[in-house]
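Omission of a single protein chain aside, the complex is shown with its protein chains in their original locations.
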Amino acid sequence: MTDPEPRSGLARRVVSTITGAVATILAASFVIFAGLSAAPGDPVAQILGAKATDQARAAMRRRLGLDDPFLERYWHWLTGAVHGDFGVSLTSRQAVTDLVVPRLATTFLLVVMAALLVVVVGIGVGVIGGVSTRGRAVVSTLVGLGIAVPGFVAANALIGVFAVRLGWFPTYGSGDGLIDRIWHLTLPAIALSIGYGAYVSQLTSTAVAEESEKEYVVTAHGRGVPASVVLRHHTLRNAAMPVLTASGLAVAGLVAGTVIVEQIFAVDGVGALLIRSISSKDYPVVTAVSLIIVTVFVVVTTAIDLVQVALDPRERAKS
Amino acid sequence: MAVPWGAVGDLTRRRFAALGDPALVVSAVAAGLLTLLAVIGPWIAPYSPDATDVLSASQGPSAQHLLGTDSLGRDICSRALAGARLSFAGPAMIVLISTVLGTALAIFSAWHGGWVDRMANRFLNVMFSVPGILVAVLSSAVFGAGFWAPVLALGVVYTPYMARVVRSLAIRERHQGYVESLQLATMSSWRIGLRHLTPNVMPIVVAQATYGFGSALADFAAVSFIGLGIQPPEAEWGVMVSDGRSELLNGAIQQTLVAGTLIVITVIAFNVLGAQLSARSGGRR
Partner (left out) sequence: MTPAPLLNMRDLHVHVRHRGTRRTLVRDVSLNVDTAESVGLVGESGSGKSMSIKAATRLLPSGATAEGHVAFEDRDVLTLGRRDLARYRSRDVGLIHQDPRAHINPTRTIGQFVTEGVVHTGQMTRDEAIQRATGLMAEVGITDAHRRMAQFPHQLSGGLLQRVMIVAALLPSPRLIFADEPTTALDVTVQSDVMAILLDQIRDRQVSLLFVSHDLDLAAAVTDRLAVMYAGTIVETGTSADICERPLHPYTAGLLQSRPSTSEVRRPTAIPGRPLAAYEVDEGCPFAPRCSFATDRCHTERPDHTLIEGRSVACHRVEEIADQLQERAT
């Protein structure tokens, strides 16, 4: 029962995963665009105000292409999006792209900081919990708390304690300059990372504990292989798979979570922009930001899939 | 944010289920009490939730105001009791929608099997990977903020959790002998579905619904918190946390503390109860 090196299988798997991702993004873009086109509110009235003449209104409608058939508008928007042109904001008249890009940097920094916390602290705590039986109880309790408390509640608690009472961190805003920005984003990053960090910890702890009981780990011990080598080559390596998946999902979730955290801490990022533009019914911005968030989300989850395929030789055999 | 969607929900469920009998009793009592409060809240509230009294704004707990007042002088205790209604109504609706949709989808899919089932499964998997908050937010964008937009959106988002649980059960049941003999007796699929499959599936559905209630409450409050759900001056726990923010910056923690604690306790109580019920009704997941 020997199979030939399944190189073609691997390539096929990669291609199908990527096409799936692209298809998902396209489908999502359609749903978003369609949904928001159906939303109440007249963009023309928003731009021109209530006192515009019918002529001006008609002219504006033509300019915005609002009388074109739906599919044409969708196509127009989609092709524009691919080139980075999302149209013009209804409230501020700026190009949507100009509104989005600077805020992307802020959000990106926030997500990276939170992701680092989730991965480093989450996995670190999890490994400790998995390897030592005493540590496991402590980890379990911490995790239970982290998961049960909803994020926005935890965020407010953090503000109350660390920003107001202790004054260690600013209560809101994004700051200027890299260092200042990092200082401002610390509490938001912590708030963002608690829930997912707990999740990653728990999963890591379970994975490492399970791996330690596996027969091939016992076999390696039984051959006199030093414990540290067993940990590295077997336990952690095989536990890496579920841990990686969990981390990836957590990071993807972080992207979605910025929406709330930015609001709480008045961080001027993409998430806050989304909420603001929803409230002001600035649909071009809403569609653009939604598409961006969904795309990042799909990209992260697809990357996880691909890494899984690359790491596990058994996955490569499946096609 | 700490939204127990996806595998996070599974994990918490398993952990809570491992807690044992005292957990069942305590969580049931807590959940029951909280629900009771939500129902009779406004009637036992000492003040009207909308009664402002600027002179006594942002005070701590006192004899007149058990839990203190907010920045507009409204009694926090009364607002919490009144707000419980909406805080519970939202998730109740969400759970109802997701249960009905999810169960129907699952039974339909399990019954027909074959490619219908596979398609449905694919679809469910996609739905799982979408973060609930995002959908709720977008829904508010399209349908306007308020009660129904987030409720409908979250109802759809929670459907796959119910569907997945019911589906694995339904598949198991479907292949039991009694179903096949009923089919031979040419009972219509509908009747078989309703009369026989559904009752067997009920306990696990109730368990899942209870668990989902807790999560839905957190999500609903979150959406209200960011201003896309229930709007102030209506009383709702998420709104109260939001209102409490500005007070927090001035050192007044009452509103944030009360609303936040209520949310956390309720979420934990229902989550633990749901997990306990799930473990006892033979649901494996």
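Labels for the chains are A and B, by order of writing; each one numbers its residues from 1.
In the analysis below, a residue touches a chain if its C-beta (ideal position, glycine included) is under 8 Å from a C-beta of that chain, and two chains touch if they have at least 3 such contacts.
All of these numbers come straight from a predicted model, not from anything done at the bench.
Novice: Among the chains present in the display, which ones are touched by the chain that isn't there?
Specialist: A
Novice: Out of A:Ser89, A:Asn238 or A:Gln263, which residue would touch the omitted chain in the full complex?
Specialist: Of all options in A:Ser89, A:Asn238 or A:Gln263, contact with the hidden chain holds for A:Asn238.
Novice: Quick one: which of A:Pro69, A:Gly177 or A:Gly224 touches the chain that's been left out?
Specialist: Residue touching the chain left out of view: A:Gly224.
Novice: Which positions on chain A touch the chain that was left off?
Specialist: Answer for chain A: residues 1-3, 214-216, 218-226, 229, 233-234, 237-238, 311-314, 317 touch the chain left out.
Definition applied: only the chains that are shown with their structure count from here on.
Novice: Touching chain B in the complex: which residues of chain A?
Specialist: 24, 32, 35-36, 38-40, 140, 143-144, 146-157, 159-160, 164, 171, 191-192, 194-196, 198-199, 202-203, 246, 249, 252-253, 256-257, 259-261, 263-264, 274-275, 278-279, 283, 286, 290, 293-294, 297, 301
Novice: Which residues, counting only chain B, touch chain A once they are in their complex?
Specialist: Counting only chain B, the residues touching chain A are 1-8, 11-12, 15, 126, 129, 131, 133-134, 137-138, 140-145, 218, 221-222, 225-228, 238, 241, 244-245, 248-249, 251, 253, 256, 260, 263-264, 267-268, 271.
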